[in-house]
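Here's the structure, in structure tokens; my notes come after.
One protein chain is absent from this view; the other protein chains keep their places.
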Amino acid sequence: MIEGVQEMKTSRMNLLQAVNSALDTAMSGDQRVVCLGEDIGKFGGVFRATSHLQEKYGKQRCFNTPLTEQGILGFAIGLAAQGSVPVAEIQFADYIFPAFDQIVNEAAKYRYRSGDEFNCGGLTVRAPYGGGIDGGLYHSQSPEAYFCHTPGLKVVIPSSAYQAKGLLLAAIRDPDPVIFFEPKAIYRASVGEVPEGDYEIPLGVAEVVLEGSDITLVGWGAQMVQINKAAEMAATVGISCEVIDLRSLLPWDQQTVADSVTKTGRLLVSHEAPLTGGFAGEIAATIQEQCFLSLEAPISRVTGVDTPFPLVQEAYYLPDHLKIYEAIVASLAY
Amino acid sequence: MIEGVQEMKTSRMNLLQAVNSALDTAMSGDQRVVCLGEDIGKFGGVFRATSHLQEKYGKQRCFNTPLTEQGILGFAIGLAAQGSVPVAEIQFADYIFPAFDQIVNEAAKYRYRSGDEFNCGGLTVRAPYGGGIDGGLYHSQSPEAYFCHTPGLKVVIPSSAYQAKGLLLAAIRDPDPVIFFEPKAIYRASVGEVPEGDYEIPLGVAEVVLEGSDITLVGWGAQMVQINKAAEMAATVGISCEVIDLRSLLPWDQQTVADSVTKTGRLLVSHEAPLTGGFAGEIAATIQEQCFLSLEAPISRVTGVDTPFPLVQEAYYLPDHLKIYEAIVASLAY
Amino acid sequence: MAIDNHAEVTSSLAFLDSAALRIPTLSLLQADGSLTTGAKAPPLHQKLAEKLYRDMLYIRCLDERMVGAQRQGRLSFYLTCTGEEAAVAGTIAAFQPEDMVMAQYREQLALRFRGFSTAEFMNQLFSNAQDVGKGRQMPVHYGSRKLNFMTISSPLATQIPQAAGYAYGQKLSGQDACTLCYFGEGAASEGDFHAGLNMAAVLNCPVVFVARNNGYAISTPASEQYAGDGIAARGIGYGIKTIRVDGNDILAVYAAALEARKIALNNSCPVLIETMSYRLGAHSTSDDPSGYRSAEEEQQWRQKDPITRMKNWLIKQQWWQEEVDQELQKSFRSEILQELKAAEKRPKPALDTLISDVYKTPPAHLLRQLTDLESHVAKYPESYQMHGEGGR
Partner (left out) sequence: MAIDNHAEVTSSLAFLDSAALRIPTLSLLQADGSLTTGAKAPPLHQKLAEKLYRDMLYIRCLDERMVGAQRQGRLSFYLTCTGEEAAVAGTIAAFQPEDMVMAQYREQLALRFRGFSTAEFMNQLFSNAQDVGKGRQMPVHYGSRKLNFMTISSPLATQIPQAAGYAYGQKLSGQDACTLCYFGEGAASEGDFHAGLNMAAVLNCPVVFVARNNGYAISTPASEQYAGDGIAARGIGYGIKTIRVDGNDILAVYAAALEARKIALNNSCPVLIETMSYRLGAHSTSDDPSGYRSAEEEQQWRQKDPITRMKNWLIKQQWWQEEVDQELQKSFRSEILQELKAAEKRPKPALDTLISDVYKTPPAHLLRQLTDLESHVAKYPESYQMHGEGGR
């Protein structure tokens, strides 16, 4: 918990409302904050994350763009370089790829290539990501690993309403460009008490959700639901899991994970994205190096299958609590 | 060596000439093969990889495109879907990102999403990649890891003239879309005897370049120069390195690497791309799982620094033979 | 020599704007079914006209039924063509079966026209084992190799440069066929639109682009999509032969499309048609238009219904009677309901469709992942019920 937050008035919000509240808080506190994206104006976005913001802050500060993701990103980078604080929405993370060049070649390298003469640090890109909504190939992807291989970016993924507001406020005010992926599967399902006021959760710091002694489970976003469920299952057979919610993927909190694995001797990382080249690989590679002598079993990765995201086969594709549970048991039995 | 190749007439070629020879061989053998890209027509490409192909095969089959990478890829995918066999050149791998959506959302998923009603398997994308030419941020990148996280693609990188021709011919004829990165730093420096005729090197199969017993060194492309040099240095102090040239990154030859590590007990992977999220992480994660009980030291990654590719700081950035050598020594001393 | 084609010179300082190029809208048929004065109807003979009308009516019935089915929770998603039937029917009718169609997603009428059966629609919509797409994509992402209808892809505008390439390939391999590419006025803002149209023009590709301008991209009105004179004005900029038509006027659309195909094939070049119409329904079943446009606006456009307009014309031609209409709708509806019921009961694709077609031949790592998955599923059979064939 962040200091001072304890005393704040809270209300019950779902993750989507928490995002909306963060945007509202940011826009009311700083004139320079601007929201842009497809359908985010009058309509408030296809998920309604920007509801009422145009009403409140005017068409100049919350506006629809033409249908072009590369344009949205280019435009937002320019806005940020000028001194505004743009929050660009990409309607689905699956549609972020036309903007890939603007993100990895431009936003990520803006400060570096100019020797800090210019920067676009004010930029935040929001995009709903992940499966669980019968979305098939193009409304389900988890593209975080692509961005985590890009120095100059920060990558953040909340897993609850409380996190969503605190991390998004921190992202908007962070002096570096931030890619903020929102787990749309739990947009409405994740409900909790959220401070009505202004608070930030620091970027780059993981949260230990559950302390345990036998194995460390690491994840982020909607996958935390599956991980927590698996940890509960494991507890019923006497396995004590330490659960870590990474929250920030770039940079990520190596210390917290390494300390935990040093203690438990075992690590499992889970994400929805396909296995090969996914971010679990990076975590495994880092931790096997830092905790080599503590490891009692191979680091286990429970992830999506190496296929495009399917539709009717989704339940098979997804790394659910049962697959995680089985991997926990296998790790303990190693 | 491929069967029958031994008897073929060879000539001395550099890597660039080998690429040109592969394209020539493919185009002369199959009417459907078409080359397209920026400046590849009359001019023969900025590196001259397509020299004389327009002269030989006409403007219809080897042509300049307007300056749009997303267009080149979209166009080439359509051509492939129609039944042609396009070989698209992206002038520098740094400029492949505007085409990222067409590659990862379209080419990679074309067959899958249609239930095999349609495919663009005839597609090959060629792009010079990597550092070593004083290219700075935008003429030096090694973006292979982005593509390796994309099921449906194949990713291939040759490290010599002989490999370049054999792998490129295999890539062009492969029934899946292939991203073919060419190590431009050794375009001219890498010279060898190359068969004048038609031969293929199978995709997905690694090459054991040097047998050894103390540690396995894995790499690809221009980095093989550094790895081989480091292995030589190590030999002078009595360390026996097994050197593996991966050649194909997606899918990659897990068996050959795992067998080697089972034997040597140690693994080092080296690439030019930044560390975090690079493909060495995937290899390390996979091998720590498959060879857990054989590993005598943490798997070591010697890679680029987590920065954009610099210019005057390039020598510091690059994972050269000295850095690899030091990591070998450290691994042995673990 | 470069640039010399820009030869005209002036010494007066003047900026041009949209007013310099006004593209009129071709309109032949009036609301009451009579031709506008001076209009010449295209050679649309009775049999084809009737087929087109039937197909339009069929799709209207299908769309209504499936929106209903979605509301009942029987399928996850649907998207209608309502309001734009003439724009699609009039274009597809002018093309040959060999011509490749690369559509956006609102062009189910083109499939119907080519003979896609009700069962085929339903198998895709219900992701069952008989879907040629193997249940992998969301509803309405149809595709058919035998009908030369490229499988729909959700990322907008990606098919536009692909269509240029496809058409280039048709020409290169000596086929007497071209490509017909549909997209919305919203999709035309994507970079791929620019790349596709410019490349088609420069590389002389026989492709006919149909920009369906229906006034909206989800909630975004055309006025927040572009500031120029629609999509047609851009065609001129690319050096593409261009026409704008009333998209609710089947005769105007058909006349333009017939001519467009001729130009594309005879001259080996692209052609652009912009069909001006209106999306009468919601964007999709996930959308509620009351959040961004007025009922009055919708009402005004409902009065321009392209199906009614065509019917009035057919009746004037004495090719149709009002009574047939009712009967036909009834029979369409019952066929659709019957096939819907059959399709939703069919088994789902087998587990191994998860990993097939990623590559032509599954590589080792995917086979291993499948094997692992199979043993896992065998352990928890009740948790993974996909009604797979053969109990897999």
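For reference, chains read A, B and C in written order, and residue numbers begin at 1 within each chain.
In the analysis below, contacts are C-beta pairs under 8 Å (C-beta built on N, C-alpha and C of every residue); 3 or more make two chains touch, one makes a residue touch a chain.
Everything numeric here is computed off the predicted structure, so don't read it as measured data.
In the complete complex, the hidden chain is touched by one of A:27, A:49 or A:79, namely A:79.
Within the whole complex, the absent chain has one touching residue among B:24, B:94, B:144 or B:182, and that is B:94. The missing chain, though absent from the display, is touched by one residue of C:84, C:224 or C:357; that residue is C:224.
As for the chain not pictured, it touches chain B at residues 38-39, 41-44, 46, 64, 66-71, 94-95, 97-98, 134-139, 275-276, 305-308, 310-313, 315-317, 320, 322-323, 326.
Where chain C meets the missing chain, the touching residues are 1-3, 5-18, 20-28, 35-40, 189-195, 198, 201-202, 213, 215-216, 221-230, 232-244, 246, 255-256, 259-260, 263, 271, 276, 278, 297, 300. Interface with the hidden chain, as seen from chain A, comprises residues 32, 34, 60-61, 63, 65-66, 68, 70-71, 73-84, 86, 98, 101-102, 105-106, 109, 111-119, 121, 151-152, 154, 175-176, 204, 251, 254-255.
Everything that follows uses one rule, which is that only the chains that are shown with their structure count from here on.
With centres defined by CA atoms alone, the chain at the far end from chain A is C. The geometric centre of chain A is 31 Å away from that of chain B, both derived from CA atoms. Among the residues of chain C, those touching two or more other chains are numbered 136-137, 141, 153, 155, 191-192, 353, 358, 365-366. In chain A, the residues that reach two or more other chains under the touch definition are 70, 94, 97-98, 137-138, 276, 306-308.
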